[in-house]
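Pasting a structure below so you can have a look.
Here the complex is missing a single protein chain, while all its other protein chains stay put.
Right, chain A next:
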Amino acid sequence: MTRKTTEKTYAEINARIKAGKAVVVTAEEMVTIVREEGAEAAAQRIDVVTTGTFAPMCSSGAFLNFRQSVPTIKASQVWFNKVPAYGGLAAVDAYLGATEPCEDDPLNKVYPGEFKYGGGHVIEDLLKGKTILLEAKAYGTDCYAARKMKREVTLADLPHALLCNPRNGYQNYNCAVNLSDKVVYTYMGMLKPHCRNATYCSAGELSPLLNDPLYRTIGIGTRIFLGGGIGYVTWHGTQHNPGAPRGDNGVPRRPAGTLMVQGDLHQMQAAWLKGLSILGYGCSLAVGLGIPIPMLNAEIAAATGVSDEDIYTQVVDYGNDYTNNIARTYGEVSYAELKSGAIVVNGVTVSTAPLSSVVKAREIAEILKDWIGQGRFLLHEPAQLLPGPQ
């Protein structure tokens, strides 16, 4: 008995994209397709599955290069709208981190702090075309005599602006509760005492790395949707942990893989990079990220058929355990349960709220589907896949 097994290459899929013949579906649509047609038939019929996520991603920022002024300056301290950026690079380069608050921010002195403006907001304002106050200080050298500089800039005035996020797109994330007896304000939102609410932050079945759990297609050089423009995966992200425990389907049951991504800020849009003020925690950036997954074979197709029922995560206490670095879980819940609005923790029903936008994740997957469908976006084969489980 011979059974035809699908084996496609990136080149074949790209040829179909160019010819306008590629069949592209979103990861959400793929759930039913795999269920009804089976992985083999799905791999044969479908060419690309698109994923998406739009959520707070703190490990984000931008390399911003500003033009020299006269006299020239070797900027060592740099501010954008009073938000400090790192200036320990060449003369007019700086790295602006998304979580850096404005210099005169009262932080948590008035608790819980509001964190009205930070690096993420500067990035959003640049994308909106707003004027930003750029200030720099220097110690002065023979080749760069200026000691200070102050001028107004817009994104158009910055010759090179590179979004460069060292850790995005976490493959799965904790479900947060608070078992202490006081309210806590965390990066997972406000958590009421005695486990009276729960928050979670993943796009679940739409999330990029949950659709390629063993990193068979995503790697260095993968072309992606980033902040409304085209970007690339440039490395595995910091804290990438392929060794996290996994289910039979290969999907990690805890935070596992991560991505480092880069792209040209000039191509991006404010709708897909939003500055955040997380009460009592700090500033951040919501990043829109979408990754296409080529249907090279049935195994890869089967993985993209994953549904919220098949993705589990751990309930973690942010009242006491998290800040004391205690690795303890209060049970395992599926994204289907989390998205239903209530989970059971220690025998008690607790209501859930998401922090990651499913509506926007779906929109990103749809945009990517359109781009590929119109032949405007070709897949790029990675130079090297991400480190996988041993």
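In this section, a residue touches a chain if its C-beta (ideal position, glycine included) is under 8 Å from a C-beta of that chain, and two chains touch if they have at least 3 such contacts; residues count from 1.
In this section, contacts and distances are computed from a predicted model.
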(request) Could you check which of "Zn-ribbon domain-containing OB-fold protein", "Glutamyl-tRNA(Gln) amidotransferase subunit A", "4Fe-4S dicluster domain-containing protein" or "DNA repair protein RecO" matches the UniProt name for the chain that's left out? (result) "4Fe-4S dicluster domain-containing protein"
(message) Among A:319, A:354 or A:382, exactly one should touch the missing chain; which is it?
(response) A:354
(message) Touch as defined at the start, partner being the missing chain; which of A:97, A:189 or A:319 qualifies?
(response) A:189
(message) Among A:286, A:302, A:343 or A:379, which one touches the chain that has been omitted from the display?
(response) A:286
(request) List the residues of chain A that touch the chain left out of this view. (result) 54-56, 112, 114, 116, 189-190, 197, 199, 274-279, 284, 286, 339-341, 351-360, 362
